[in-house]
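Excluded from the complex is one protein chain; the other protein chains are retained at their positions.
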Amino acid sequence: MVKLEAIIQPSRFESVKDALREIGVEGMTVTEVRGHGRQKGHTEVYRGREYTVDLLPKIKLEMVLPDNLVNRVVDTILKSAKTGKIGDGKIFLSRVDEAIRIRNEERGENAL
Amino acid sequence: MVKLEAIIQPSRFESVKDALREIGVEGMTVTEVRGHGRQKGHTEVYRGREYTVDLLPKIKLEMVLPDNLVNRVVDTILKSAKTGKIGDGKIFLSRVDEAIRIRNEERGENAL
Amino acid sequence: MVKLEAIIQPSRFESVKDALREIGVEGMTVTEVRGHGRQKGHTEVYRGREYTVDLLPKIKLEMVLPDNLVNRVVDTILKSAKTGKIGDGKIFLSRVDEAIRIRNEERGENAL
Amino acid sequence: MKCAGCRCSVSLMVVLGTILLATVSLGAGSLAAEQTPTANATTSLLSRKVSPTATVLLETPEPAQKVSEKLAQLDQRIAAAQSSADNAWMLVSAALVLMMTGPGLALFYGGLVRQKNTLAIMMQSFALMALITVMWALVGYSLCFGGNGPVIGGFEHAFLRGVGAEPNPDYAGTIPQMTFMVYQLMFAVITPALITGATAERMKFSGTVLFMALWFLVVYAPLAHMVWGKGGLLNASLGGKFPTLDFAGGTVVHISSGVSALVCALYMGKRVGYPKQPMPPHNLVLSFIGACLLWVGWFGFNAGSALAAGSLASSAFVATHFGAAAAAFGWSAAEWIKNGRASALGAISGAVAGLVAITPAAGFVGPMPALVIGAVAGVVCFGMVTKVKAAFGYDDALDAFGVHGAGGTIGALLTGVFAQQIVNPIFGAGKAVGGLDGHWGQVGNQLVGVLIAWAFALAGTIVLLKIVDLLTGIRVPEEHELEGLDITQHGEEAYNLET
Amino acid sequence: MKCAGCRCSVSLMVVLGTILLATVSLGAGSLAAEQTPTANATTSLLSRKVSPTATVLLETPEPAQKVSEKLAQLDQRIAAAQSSADNAWMLVSAALVLMMTGPGLALFYGGLVRQKNTLAIMMQSFALMALITVMWALVGYSLCFGGNGPVIGGFEHAFLRGVGAEPNPDYAGTIPQMTFMVYQLMFAVITPALITGATAERMKFSGTVLFMALWFLVVYAPLAHMVWGKGGLLNASLGGKFPTLDFAGGTVVHISSGVSALVCALYMGKRVGYPKQPMPPHNLVLSFIGACLLWVGWFGFNAGSALAAGSLASSAFVATHFGAAAAAFGWSAAEWIKNGRASALGAISGAVAGLVAITPAAGFVGPMPALVIGAVAGVVCFGMVTKVKAAFGYDDALDAFGVHGAGGTIGALLTGVFAQQIVNPIFGAGKAVGGLDGHWGQVGNQLVGVLIAWAFALAGTIVLLKIVDLLTGIRVPEEHELEGLDITQHGEEAYNLET
Partner (left out) sequence: MKCAGCRCSVSLMVVLGTILLATVSLGAGSLAAEQTPTANATTSLLSRKVSPTATVLLETPEPAQKVSEKLAQLDQRIAAAQSSADNAWMLVSAALVLMMTGPGLALFYGGLVRQKNTLAIMMQSFALMALITVMWALVGYSLCFGGNGPVIGGFEHAFLRGVGAEPNPDYAGTIPQMTFMVYQLMFAVITPALITGATAERMKFSGTVLFMALWFLVVYAPLAHMVWGKGGLLNASLGGKFPTLDFAGGTVVHISSGVSALVCALYMGKRVGYPKQPMPPHNLVLSFIGACLLWVGWFGFNAGSALAAGSLASSAFVATHFGAAAAAFGWSAAEWIKNGRASALGAISGAVAGLVAITPAAGFVGPMPALVIGAVAGVVCFGMVTKVKAAFGYDDALDAFGVHGAGGTIGALLTGVFAQQIVNPIFGAGKAVGGLDGHWGQVGNQLVGVLIAWAFALAGTIVLLKIVDLLTGIRVPEEHELEGLDITQHGEEAYNLET
């Protein structure tokens, strides 16, 4: 099993979710995160004090996938999350050794 | 060392925490996340516009555990987090190569 | 590639970020989490009902790094995040198999 | 960005410039002298002037006949001026009392619940603003103030027949009955809303609406009539058998709602997870705003209950303020001694408890007794909420009974102790009013009033709960309670903060 | 911690103790008797006393000449008392109407937008509080109330020349013109602010400021003058050709802003992602507070429009409250029937719709018709917002048109139906006012007023939008819209909750 983590623009989240649903991927866990990278932030000024905000809102998707689905999911995300501008985010893949469904204690790919 | 990630129902969180404390597991990191899966969401209506909310509040627990503790922790979580209804969540296990305690730079299982 | 997860004190976050920038590490994803460990929490009382708050605010940094940078980053974080008190947090390292930049579909270490 | 700003500024300057040009030809003088010079330079803004039409009648000496006419005229105009003055205050008071329910109480309660029930509890207050208003217009006002029976009014003012510009001399001789009617309405709105503090986080919305509609008819209307209505059993000035002093609603508003709240809490049972699971207030800033608006609005509640803008209103205003302050002080001190810290939630809860307790007393006591009543209420309600509730184990979620039931009872009794004829000679000139004034029997009268209010609220609420439970159900199913009432009862969420 | 508390308590006790010691020598009596004993024990706080200087003039019987002088004097003092009473109410009303814009409307709208646009929408209301006030002082008041032309006033009161302590008998004979001026200003502030509901989440701040400045001059000032100004075309009591009843601004405030809002929404186009992307309100608690403050403030708006504290104010107050309640009821009932649930957002939206619709009628109708007008407005606006908007597909983001345009139009027409001479004999004693009163022609007059207001708002707004689009631009670039107006237009964020 593979864990896919995608950090994407909040504004693309709805279309990514829709695109994934179309290819039959439903299970995912979503976190609001803030990202730091090449994308420039912005400046805020409160009573003359300037703050450079270089942590920008991003959405992190986490999905544990059976190996055979990984490529398709990656492609789908790439397509639906891309705006072509700096800050579009990353996809990371890593191995997961076990998955267990709490409800019925199913294990492995059946649990996804 | 093994990283255990558990996505559970918010309403079960207190009892999971208590159960883990009983078996002596204290160290964990908790994140409020939203989950998407088989569990149905609900519909909200604001001035006639309907939104299907299919991202439901969940709690993610992350624990890095020494290998010998993993099974016990998994069992404990399964027991204390289960309600038997769709949406109870998942447990994922994966390998961690190194752990370091920032305070004293201890490494490995000692750092957990 | 290695995934570094660091759980640190919120009050150290600014200096960690600055220290990392100095050694040229920019890309990271930040999450507000709550941590449970040896650090004691505090007690809150609302109309006579006491709550022991044992989940304390922490910042989680996630960085996927090329292998050759890992040690330097670990050292930098250790230095800049340490206060020497219980609760300073942990660093965890694990392997990542693939990284993809959504914007241009670059892969591997180039994507970081 | 800057360019847009510049262009906007420039355009705006052009607009303002054009205005200036257009008006400069009027020779609009120096900035410091834009007032119209008046013929007589010594006449200033300070001296109130009269419109010429008003003085023209009075230019020559008049024969007795004409003088008499003029006196009659002046007399009418004085009555009109007095009426306007009192009406100004009473309209403001009515607005202030509405503000107590929405946003005041809604915020106070809204901040104390868990996030998933925020809108539900606020919505209950708001729904009562609509529901009770409509019922009041149809029949409620008449039931409270319409007849002169000992227990309940009649239908003579149903549909507000006969309620117009004329004062109703039985109740408020200087203001239009319209004003009296709408002012009293605001009391009828907030009273049932107070109960929702006990049933918070688990009561069905449909059941709440039905219960409150019935409760208003069966519990509130009779109590209001008994205490304030002409001929009412407990009325202190209009011929009641047991003259109970209740200036602004210690029995009618706070005991009735607080005791009913206790019954509801017992009937409904505890929230899932109570008391094991922590249920801290989700947003104390909201509760803080709510408490402050309650405090401010309470001036309309208590000082408005003078039904005029004279010195009795001032006296009640001062007592109200002092009661609130002393109770905040009292609760905080108790907390500081017990926990080593004073909390914001404690301070605001104390203030509300003091406001509750001073309500029946406000127009009968001087400022120093008001401090005493407030301090006592602060400490006692602190004990109720932190000790007594825990000891008995009922789940009065937001302490509607602990604050309103207990505070109202204390206040009603202490009114009997501290009421003074020098403040309000309600029993006639020279007649002692309260205990310290020399009339300890009044404490007994107060006790009778308190007991009747308790009995009425207890009995009425139990019966109504059973009825409503049959018709619509009272409590939401457990999974709805877990998911939260905002989503399950109203289909919405208080906060949607994600981008 | 506890120690600090202790030390603080101890020190505080020392302070208070010292005070006590210092004063105890004054023999400050028992707590219950701190009032100064008065010579005559029967004189109570209840009996209003007069300062000696006031009564000294009248000690002996007077010859006719002196009586006449005294009568004249009393006459003046009565006028002064009446003026003070009315002024008290009108100053409060002015404050209440300001409260409607800030924080009322700002919160109502602020809660409905997405988080990233919260400050931007609130800032628009606040900027109008500053901008319109300055323009009003320079020229606005004069344009609205300065001359007696049929369409627009003149410059006679530019820079507030001649506006002082004297009443302006054309408009409000008992209060200083200063009061009238500042009261009317508050209406001029809120009206353009209402429009920002339609353009929310995408309009440039610079463009907003410029547009509103021009709109105030080109649309608001003429409409206000036509309906309320002396000699205005639609003025019902000061010689208008088409006597339109508009007690507190159904045409001037709500139709003008609501219709302009629709034009703006059409001109600007939809928000990026609308209607596919969900855009739920980010914080309904804010909207709830805002709606409640609007309700409370609206008493100043409508009952204040009596321009005095007499019974007409009471009548308008009651109608206002009943209209709001019935509309909240109506909207909620419609929603419950359609969705199986009543929402808090629905209830507060309904209340606002009812307040809008009752605005032109408030001083002309009794309480029962007010209930009817409210209920109708609640249901119709529910339909506008949920059905009509969806059918036509325009993006009136926060339903400024759906509530104010529609509600204002309904209210203006129903005023023609329900107005009663018994409430307000505006056409003279014995003359029927509205349709059910026997004067169905008034419905026609109302229709003329409505059409003129619609036409004026439509035409003026289109022209101004084109001009402003050229000068500063109207809509922010797409990436700014995505990032949010708070950061891109104002350089700040509403919430910085991370530690």
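A, B, C, D and E are the chain letters, set down in written order, and residue numbers restart from 1 in every chain.
Operating definition for what follows: a contact is a pair of C-beta atoms (placed from the backbone, for glycine too) under 8 Å apart; a residue touches a chain by one contact, two chains touch by 3 or more.
All of these numbers come straight from a predicted model, not from anything done at the bench.
*Asks:* Per the definition of touch given earlier, which of D:220, D:247, D:329 or D:401 contacts the omitted chain?
*Replies:* D:329
*Asks:* For the chain left out of this view, which of D:343, D:359, D:386 or D:415 touches it?
*Replies:* From the options D:343, D:359, D:386 or D:415, the contact with the absent chain belongs to D:343.
*Asks:* Per the definition of touch given earlier, which of D:308, D:358, D:413 or D:426 contacts the omitted chain?
*Replies:* Answering carefully, the residue with contact to the hidden chain is D:308.
*Asks:* Tell me, which residues in chain E touch the chain that this view leaves out?
*Replies:* Missing-chain contacts on chain E: residues 1, 4-5, 7-9, 11-12, 15-16, 19-20, 22-23, 26, 28-29, 34-36, 44-45, 48-51, 53-55, 57-63, 67, 70-71, 74, 77-78, 80-85, 87-89, 91-92, 94-95, 98-99, 102-103, 106-107, 110, 118-120, 122-123, 126-127, 129-131, 133-134, 137, 159-160, 163-165, 175-176, 178-179, 181-182, 185, 205, 283, 286, 289, 310-312, 315, 333, 336, 340-342, 366-369, 372, 418, 420-425, 429-430, 436-437, 489-497, 499.
*Asks:* If you put the missing chain back, which residues of chain D would it touch?
*Replies:* 1-2, 5, 9, 30-35, 41-42, 44-46, 48, 64-65, 67-68, 71-72, 74-76, 78-86, 88-89, 92, 96, 114-116, 135, 138-139, 142, 155-156, 158-162, 164-167, 169, 173-174, 204-207, 209-210, 213-214, 217, 280-285, 288-289, 291-293, 295-296, 299-300, 303, 308-311, 313-315, 317-318, 321-322, 324-326, 328-329, 332, 339, 341-345, 347-348, 350-351, 366-368, 371, 468, 471-473, 484, 488, 495
*Asks:* Considering the entire assembly, which residues of chain A contact the chain that has been omitted?
*Replies:* Chain A touches the chain not shown through residues 44-49, 51.
In the analysis below, only the chains that are shown with their structure count from here on.
*Asks:* Looking only at residue numbers at the chain D/chain E interface, is the share used by both copies over half or under half? Answer same or different.
*Replies:* On the two sides of the chain E and chain D interface, the residue numbers are mostly different, under half being shared.
*Asks:* Roughly how far is chain A from chain D, centre to centre by C-alpha average, rounded to an integer in Å?
*Replies:* 52
*Asks:* Indicate the residues of chain C shared as contacts by at least two other chains.
*Replies:* Residues 31, 94-95.
*Asks:* Can you tell me which residues of chain E touch two or more of the remaining chains?
*Replies:* 278, 280-281, 339, 341, 343, 345, 488
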